[in-house]
Structures are given as structure tokens and as C-alpha cells.
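Written out below as C-alpha cells is the structure these notes cover.
One chain of protein is taken out of this complex; the other chains stay put.
Chain lettering (A, B and C) follows the sequence in which the chains are written, and residue indices restart at 1 in each chain.
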Amino acid sequence: MIRIGIVGYGYWGPNLVRNFFALSECDVVAVSDLDSARLSLVSRQYPSIRTFLGSTELIGNLAIDAVVIATPVHTHFDLAMSALKAGKHVLVEKPITSSSEQAKRLIQEAEKRGLVLMVDHTFLYTGAVQKLKEEVQKKTFGDLLYYDSTRVSFGLYQPDVNVLWDLAVHDLSIMSHIVGAVPREVSATGRASMPGQPEDAAYLTVYFDTSIAHVNVNWLSPVKARRTVVGGTGRMIVYDDVEPSEKIKVYDKSVSLGTKPDDVHKNLVSYRIGNMESPRISDTEALFSEATHFIDCIQRGTSPLSSGAQGLEVVSVLEAANRSLSDRGAPHLVNLE
Amino acid sequence: MIRIGIVGYGYWGPNLVRNFFALSECDVVAVSDLDSARLSLVSRQYPSIRTFLGSTELIGNLAIDAVVIATPVHTHFDLAMSALKAGKHVLVEKPITSSSEQAKRLIQEAEKRGLVLMVDHTFLYTGAVQKLKEEVQKKTFGDLLYYDSTRVSFGLYQPDVNVLWDLAVHDLSIMSHIVGAVPREVSATGRASMPGQPEDAAYLTVYFDTSIAHVNVNWLSPVKARRTVVGGTGRMIVYDDVEPSEKIKVYDKSVSLGTKPDDVHKNLVSYRIGNMESPRISDTEALFSEATHFIDCIQRGTSPLSSGAQGLEVVSVLEAANRSLSDRGAPHLVNLE
Amino acid sequence: MIRIGIVGYGYWGPNLVRNFFALSECDVVAVSDLDSARLSLVSRQYPSIRTFLGSTELIGNLAIDAVVIATPVHTHFDLAMSALKAGKHVLVEKPITSSSEQAKRLIQEAEKRGLVLMVDHTFLYTGAVQKLKEEVQKKTFGDLLYYDSTRVSFGLYQPDVNVLWDLAVHDLSIMSHIVGAVPREVSATGRASMPGQPEDAAYLTVYFDTSIAHVNVNWLSPVKARRTVVGGTGRMIVYDDVEPSEKIKVYDKSVSLGTKPDDVHKNLVSYRIGNMESPRISDTEALFSEATHFIDCIQRGTSPLSSGAQGLEVVSVLEAANRSLSDRGAPHLVNLE
Partner (left out) sequence: MIRIGIVGYGYWGPNLVRNFFALSECDVVAVSDLDSARLSLVSRQYPSIRTFLGSTELIGNLAIDAVVIATPVHTHFDLAMSALKAGKHVLVEKPITSSSEQAKRLIQEAEKRGLVLMVDHTFLYTGAVQKLKEEVQKKTFGDLLYYDSTRVSFGLYQPDVNVLWDLAVHDLSIMSHIVGAVPREVSATGRASMPGQPEDAAYLTVYFDTSIAHVNVNWLSPVKARRTVVGGTGRMIVYDDVEPSEKIKVYDKSVSLGTKPDDVHKNLVSYRIGNMESPRISDTEALFSEATHFIDCIQRGTSPLSSGAQGLEVVSVLEAANRSLSDRGAPHLVNLE
């Protein structure tokens, strides 16, 4: 039985506690927060869980095997490093750290100690993204042409990171998971609408060797959208996470070069349009699948899908994106060595 | 009674003929095309209209007062210049020309001769964009934060221009019309999926002095979208042109900086969310309003909304976008002098 | 070359003229209307077509082979009968007549003279309904459980028939086409909101031998809907005609009786949920396909899909519905002998 301690009971923490609590393979034994009012919520709902004001005692506690960190980004590195050094397995909120340098050090520490280091790239554990990956890997999909995502909503400014580090991180992890191509270079533009606050709208292009990705993220959109289009030479897939059902639609559409121009447009491109299919998707809560996977990796000593290495890749792209953002879109290489 | 000749009866020409034909203030007297099969379609439907194989005779015809040009972009300049030199008023398909240099020369020629030079920026004449402008200019809208547009569909590759010159031109003309801010600099990225063909997916950021615009255009999207969000400090507007009704939705949403952090996210931004209102929109066909406006400008000697100058501005932004596209997103100034 | 005369150039007439005009296998030679202002619209748009004030001269004209009738319902019988007696093939707006008695007499007259009698049940000629029929007839669909349709919009009150005779007629013809089951009995309820006007909202249940249909029609709905669900024991199909694409969605869903109750609901029914597929649909305009079919039936001497007999069946159901409506929903048999 893996004993879990959770650091941070703010916005995301309650979801983590609820899901780990529901898992029979582990025990949530402790929760910490800096705010005692939040801790009394824990005690009311889960009388069996011990609470700690501040993380130090929790992380140092010998009766805890694994630590889940759900705190602001700038605290991730210190908390995760302390936990690893205390011999705990670690699951940390996304993005893994504030810098690639920090991510590398966590990875090294975890490797050295043989501990699981996992980052909470939640979307990888949704039925929709699992199905998306399956569809992209089919022969009929062909080669990837582009990945184009819009992830916008109203509210939920983050105080310590910009909107790319908050929202584009989801797309970068999904791309890493389903595409597997290496992000070579980025161009990012954006805008900070509120004086003294981070960028709330940003547009990121990622160049792979033979395809391109684009991500539009915004904290100030009046309507929520989480719409991703993945275009292949044989199929085109729309993943709309706001849809209550039919989140994935696979379009049998493709284009090809002809040898003589059409009548009306005088061009050489011809189109094939077939049926659309929307595969059934598992509706298990993503965080439950993720919690299960974390416990499973600990028990088997295997590496998680959303490993420290993937966390590092995502942060490396975000670092390049920040540099490009300062340069008003000038291309910056992703430093991946 | 203004006598109209229309050059080009391909994809767009029939719409132009139909609308000018329905107008009682003008007569469509002639249509030309390079393809005699297209001309016989004209004769069948409109026995009263003369047809010409090739434009030369039409443009030179003394019985014609105004020429409407609906041909591929690379032919716009020569045809429009010939028509102006023959003393005809000119309405030309978008984009006005292949270069800002050409646009300037057309503007000079039209001015010198006191002729109307208008570019077919159709969207300006839709009820939706008219309402959008009205809403943006209300005091309650506040200051513009961003303009964010997605204009994608499947099919309709253009043979002689890339997707920016085909689709982003709509957004650039709408922005010019409703915002009136000067586009200073651009960053553009994109991809050509088909060897030897122009870019079919592109992402364009335009920097104004105090706001930003972003346009996502794609010829290879499995689903059609024409969705524009215009964010202001007081209101946020969604314009969805694919909606059969309720194309414009005005959201009473805004954010402001607070003085103390909220409980759960520890940040200083607070939100106001009110009602949404969808104003009634005129459903007159845009091209009919545009044809009426063209005739009206000729009769009154006034300058059109979509003037040569606006056509020039749009082409200047597109030229900078093409330069940035070659530089993988590096910022390029818009040359507007 | 079949020579066509069209009687009535009100709301629907222009669509008929446009589509027959575009057909190369026929000539639209004449149009009549009671309003000279409408006729001058014809002349302006189609200078080649002769116009007549009133239908008498058109129907009697020897140079006309077939008459298309697009006038108010109460005039259908007299006009169609005159045309048949003058030896013309007839296509008449839906519903075919004001009574089943009238429909029978038209059918007899057409049979006696060997003329085509066709009713304009437009929806049968849409790509969507053709695909719907194809899907319903597949073995995987199983047996029909129910047909449930909502056909509502704002506006377009008819002066001389109630909303069932205006809108439910579409569903009755679609059902007749795709299901082929015999409508045995009906129950209808409804309401007339405007004093002295016909019912503007009505609800019709049709009993077949082993299935049921329900149609909800309304002229006073603030939003337009044309949504039909066809439930089978093996598949369930949604046909949404307001959707710009994906009008037909085939759901791989079904239920079956189990042998032991489930955990939470204690019932015996178990569910199967699979993928959804949206087949590609032809986008030929329905009225064009219908016009082609009418000409084809004349040329080959074959019976149309939307025959006089189908028109009679639909009117017979509507007559029973009117009786039930007066009886506040009491069941009334459909008189089909």
C-alpha cells in the first residue's frame, strides 16, 4: 500500500486528494497547505487524513512513500528536490519546473535514487487523447501535416507564469505524446493586457522537421475553447474537448496534386471527401487514470508516460517561446541537448 | 444608368453578375472570360448581356462606364490600369494587386482621372461587420485589447497566392474598418504542405500601437470556421460567421487589477461577468450592399469604404507578412509611407 | 426538349424557375402569377420567359408540355385538374390537394391520360434523406422503434392551412419514403395563437403496426430546428437539416434486456454504445434533383418517387390529424382505402 502525501490544497489539490483517495492501491495519509482554512476543509471531508501547516514536516515524514505537489510553479523545484532527497517518489503539477536547468537536476536526482518522477500532464490520461494518439498512429492517417490548437477561456490568471506556461503546456505535452517529433524551433508572439501581469494572450508556432504546430492560448477569451485539429495526409482529426460527447472526429478528407487545372479555380489541387467517424471514448476521469498510473509506476519501477524527461522537453520549448516572445516572434531554437 | 462590364466569370464572377443585375441603378451590359464555355453560361442565364472572349474589347468599349474585375490576383494590376486609362470606374477583387507598388500606381491613376477605385473587401458590407463596428465603437466596449480570428476551411487552394493573401486579407480589411489602428509590424509563420504550391496554413500576428491582432488561416482544415473574437477592456465580442443567426455576441465580461490576492489562486486579477447580447443583424446579401455602394460612389463622386487606400494598406501588411514568413516569424515592419 | 410552364411566382416559384431553368433537358417557356409586379421580376431576371397574368392562358397553351403549380393549397386541385385535362404533366406544390377526395380524382385523371402526376415533396430529393433511407435499410439498423421529428421556425404563417398541413407534410412524406409502414391511426393536439388564424403549433403522433412516429411543428418558435431522430433496434440515426455539414449521424447504440439487474438502478436493461459515423452526403440542391426526376419520369413514362399516391397518403393522414386535433388528441383512424 503506497502512502501518499499531497502538498498544496488550493485550486487543483482537492481533485488530486479526491482521486488518490478513491484508489484502493494507495492511502492518502497527509495533506499540507500554507493556509489553515484550507486544511480545515480537508479535515471536514476526510477526517482520516493528517494535515500539516507547511510542507516541511510532510515531506520529511517517514510514513510517506510518495509526494504529490500542487503548488505555484516557482515552488516546484525546491519542493520536488526536497521530496526526492527524502526518498519520496514525486508527482508534480505542470509545468514541472520554472527552468530546464531545474528539470534536469530533478531528473538526475530521481535517476540516482531510483525514484519515480512524474509530471501532471493530465491530458495524456484522458480517453480523448488516448484515442487521438491511436488514430494518429493508424496507417490511414498518413504523415502529420500540422497540429493546430486553440485553448482559451475567461479567468484563471496565474500570478507567477504567463499564459504559455499555463495553457500551452497542455498542447506541448499532447504533441510530445501523440506525435513524438522533436520540436526544433519556435516563434511566439503575445500581449500582456494588465500592467505588471504576465502575458494573457499568446500565439506559439513550433517547427518540427516535417510538420508545424500552432497554439493559441488566451486567459481573456469570453468563450471557452479547447479545440485541436491534427491534419494528416490521409485523415484530419478534430479534438474538441468542450464537446460533452463526440470529442474526437476523424474526417476522411485529403488533398493531392493533380496534373491539370480544374475549371473554375485553375489550380492543380484536387480533394477527396469521405465520411466522418467519431469513435467512442472512455469516460474515466483523467486524473483517476493518472493517479493509477503513478501508483503503478511506483509499484513496478517503470517510467511514467509523463516522465521528467517529457516535463523537461516541454519546459525547454517554453523557454525558447519566452525568448521569442521578447523578440516579437523572431525564431529561437529549442535547446534540447 | 451606370453601365457595367464584368471581367472574369469563374468562381466569384457569377455572384457579381447576379447582384449587379438585380440592381435597378445599373445595367450589366457585358461579361468577358478567357473560356467560351463559361461565356455560354452567361448567355443562357442572361440573354441580354453581351459576352466577350478576353477582356480587351470589353475594357475598351465606350458603352461601358465601370469595370468589375474578378480574375486571378496577378492579373489585377494590368486589367485595372487598362480600365482606369480607358476612363472606367473600377471595382477589383481582393487583394487589390500583387504588390503595394502596383496599388499605389492604381490609386494615383484613379485620383488623376477622378475615377472611383474600389476593392472588393466583401466582408465590410455584411450586416455582421457593420454591427461589429458599431459595437466596438460604443463607449462600453472600452479600449481594444486584441483581435483574434480563425478563418479556415477545406478546399479552394488558390494557384497564384498563398493562404494569407487569400484569407487573411478579409481580417486585415475588417480590422482596418472597425479598429482604424495602424498596423506597425508583423510576425508570420506557416507551412506549404503541397510541393510547389503556396503556403496553405499560416499564422499572422499584427502589432498595433496599443493592441495586437492574430489571424489563423488554413486551406486544409477539415471543418470550416470563421470565428473572430474582439476583446475590449469593457466588452468582448465574438463574431462567428458560420452561425446561421446570432453571428455577433457581445459579452459583458471584463477583468481588473485588485489590491489583494484571491483565496485559491493567489492572484490580483478580478473578473466581472454579466449578460450576453446578440444584436439583430441585417440579412441583406453583402455583395448586393457592396454593388449598391459602388454605384452610389460613382454617382456621387465619393470615396468607397473599401477604397484603393485600404487595398494598399492590406497589401502592405501582406508584403511584410510574406517577408516574415520567409524569416520563420521574425518581426517585419509594415511599410506604410 | 420538355417545355415547362410555372404557375405562381410567390415564395417558392422563383426556386422552381431557377432550377428548371438550369436544367438542359427542358425549357422554361412561361410563368404566370396574379400579381403583375411579380411577373416583372421574372422578365427582368429571365428575359426569355413569357409571362401571363393568371394561369388560364398558360395552362391552355399548346406549346407547353408540363405545368408546375406553386400556388396556395386551396387552388391546387382546380389548377392541377385543368392542366391534366389539357394534357399536361403536372408537378404540384405540397400538400397535393386540400382533401383526399381531390387527390384521388387527380390520380385517376392522370392515370386515364397516361400523364405524370408528381407532388413536390422536396425533402425526398435531398442527399440527406437519400442517405437516411440507405442507412435505415441496412441490416445493422434493425427494426424501426420510432421516428421523432421537430420542425419549427419563426415566421411563414400560411393563410389557408394549419401548421400540420404546412410542415408535418415533410415528415409524413419522409416517413412514407424511408419506412414504408402504413400509418394506421393518429393523435394530434395543438393551438392557434392568433385569433382567426389556423393552428400554429401542433403535435402529431402516428401509429404504425410496430412502431410510432411523432412530429412537433411550430410557426412561432424563436429558433429554427429541423431535427429528426430515427431509432432502430441496432442503430439510431439523427438527421439535423440545420447543420451545414454532418446532417446525418449514425449512432451505434442499442439496448437489450438482460437477465439480472444492474447494481445502481436495479433494472434489467443493458446498453451498448459504439462509434458514431457521419456519412458523406451529396450536396446537389434538392430541387434540382427533383426537377431532373420530373423530366426523367416524363421522358421515360415512369412513376415518380413522390407520386400522386404518396401525396394522397400524406393528405389522408393530415385529414385524420385534423379530426383528432378537433377532439383534443383523441385517436382517429387514417382512412386509406
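Simple rule for what comes next: contacts are C-beta pairs under 8 Å (C-beta built on N, C-alpha and C of every residue); 3 or more make two chains touch, one makes a residue touch a chain.
Small disclaimer: the values here were computed from a predicted structure and weren't measured.
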From C:A63, C:V182, C:I273 or C:L336, residue that would touch the chain that is not displayed: C:I273
Residue touching the undisplayed chain, where the options are C:M1, C:A63 or C:M194: C:M194
Option from C:G231, C:P279 or C:G308 whose C-beta touches the chain left out: C:G231
Per the touch definition above, residue among C:H214, C:R280 or C:R323 touching the missing chain: C:H214
Listed residues A:F21, A:Y271 or A:F288, member touching the removed chain: A:F21
Of C:S100, C:T205, C:S289 or C:S316, the one touching the omitted chain in the full complex: C:T205
Contact set of chain C toward the excluded chain (per top definition): 10-11, 35, 37, 72, 145-146, 148, 150, 152, 154-159, 185, 187, 189-191, 193-197, 201, 203, 205, 207, 211-212, 214, 216, 218, 220-223, 229, 231, 233, 236-238, 249, 251, 253, 255, 257, 261, 263-269, 271, 273, 324, 327-331
Touch residues of chain B, complete complex, unshown partner: 246, 249, 252, 273-280
Touching residues on chain A - with respect to the absent chain: 21-22, 45-48, 223-224, 242, 244-245
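Heads up, the rule we're going with is that only the chains that are shown with their structure count from here on.
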Third chains touching both chain B and chain A: C
Inter-chain centre distance, chain A versus chain B - centres from mean C-alpha coordinates, in Å: 38
Intercentroid distance (Cα basis), chain C paired with chain B, Å: 40
Computed distance of Cα centres, chain C from chain A, in Å: 51
Per-residue multi-chain contacts in chain B, two or more chains: 223
